[in-house]
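Single-structure report; data block below.
For this depiction, one protein chain was excluded, whereas all remaining protein chains were kept in their positions.
Our next item is chain A:
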């Protein structure tokens, strides 16, 4: 028995040693390294969830919503979780009653070769896959979280457009934030949210930061399955600012209708735009572009078909706002600039000028409209009747003064520089992204163009155009190529003549024309138009009033401006737009303006009407452009008339009072008008 006792003593020692080892180890783990595990525990147990802020609304000048939010139940999936177990998606598909394939398509990341529907946002964000979920479906998912790991259903704010298609391009749209954008944003990297959307165009993009607000942060406790079991800490999100614009929803509606109607009426028209500016402030009252689209297509992930439709030529690229991005030759509407150029070149304002049917520019005759001679005219009548030859002559004379084909070192380029002073050739700086600059084809521009194209032109001048079937056309093109090859760097006399009546290579956007007219009929100052008027908190406190910056001054004095304005005031009653405005109660409100008919090679004319009203003390400047709409008095002027009829209540409805004060928003968010 002694041996057994000895062995038991050994066993005793061993057992105590092992247990002591456990105690030492526990001391190590719990006391010495305790803090390390406390933080590790916090890490596994809590998740930081970014609570997206409700995006601010966009209101019109009277506080009516242009873009607002509605709440929707949205189901989102975490792609990394879903990837672990494909069967989750199958179950989800059956709950939502959609094919699995559709869901799979919506969660794959967009990229080369991947067509929409796909996920253009960050791969670390939950991907919303269904925005039209019923409460019952949402509850099914939430109650059976263990069957749906990585799937959430929550109430989210979704953009809503109460005016439908109106001002779609102006308002812009939202798209999921991309990983690069997320990385650039400080402090949000670790967080994620299902609706981290970014304004991609229009006002949504320009005022994105203010509209977005500040996301909240919620530290939630989760269990092993990621199921939420409590909230540890919460920082509430701050709703985005409300953007009050100077848009008048009713005038916008008239403008939309007029522009779309004009496009429909003109058989070959492929696009149209209407801009209404406040003549006193330069603020944008309405801006429409046709063809349009319904911005609701962006909500909840656009399908490939819808997306391609928006981009396609066949649909007329409805995403593109022709009001700020469309570049067209302005035709005679441009003559206001040319008159100013003449005055600056020393042509007397009270002089009389011959308006023959044709004027010889070098060895080539340049004709009046339909070659009709109009006799001797004052500048006033030249504008009203839209004589061309007076401007050809003046521009040609200035061209010769600058040295003609052998220009001086510092040519004055009166016509081009005056046009620049009217704001053409550079972006207006409106608070909407993607604006075009237009084009002033001066001597420098010609040189640049030649530097870029002479190689191709010279080649074409040798080989000709074997691909062109029409022989006359091919010969013409070959001659053109030859001319451009040899002397393309030169501003030819014809270029100068064409420029003076807004033809040839000169291009403007409808907005540029409108703001030039605002300066002309207003105080002579050139402004950078603004759509945004003020940013206010949802409770009505003003954050910032958005001023309209003055960016330049017209090169003519008040008397000269008044002279031109007077001339234009006769156009609608007696001039080129008289037909379009026949029967319009001019005694009630007198409309002034200028028609424009710009020839486009191979296409129908661009129809323009740039107008203002009332002529005595203009409140509005309205410009309508119809691409391939024919003559200015034919499609653009009637559309402008329609807009004025709406504004002034000509056809039985109440006239619209121009808004000059910001709408007051009460604490509870209601608008006092």
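Annotations
The rule is simple: a contact is a pair of C-beta atoms (placed from the backbone, for glycine too) under 8 Å apart; a residue touches a chain by one contact, two chains touch by 3 or more; residues count from 1.
By definition in this document, contacts and distances are computed from a predicted model.
Missing from the rendering is one chain, named in UniProt as "Peptidoglycan glycosyltransferase RodA" (options: "Iron ABC transporter permease", "Copper-translocating P-type ATPase", "Lactate utilization protein C" or "Peptidoglycan glycosyltransferase RodA").
When the missing chain is restored to the complex, the residue among A:100, A:222, A:349 or A:650 that touches it is A:222. For the chain left out of this panel, the touching residue among A:33, A:86, A:352 or A:479 is A:33.
Contact residues of chain A toward the unshown chain are 1-5, 7-8, 10-12, 14-16, 18-19, 21-23, 25-27, 29-31, 33-38, 40-41, 44-45, 221-225, 229.
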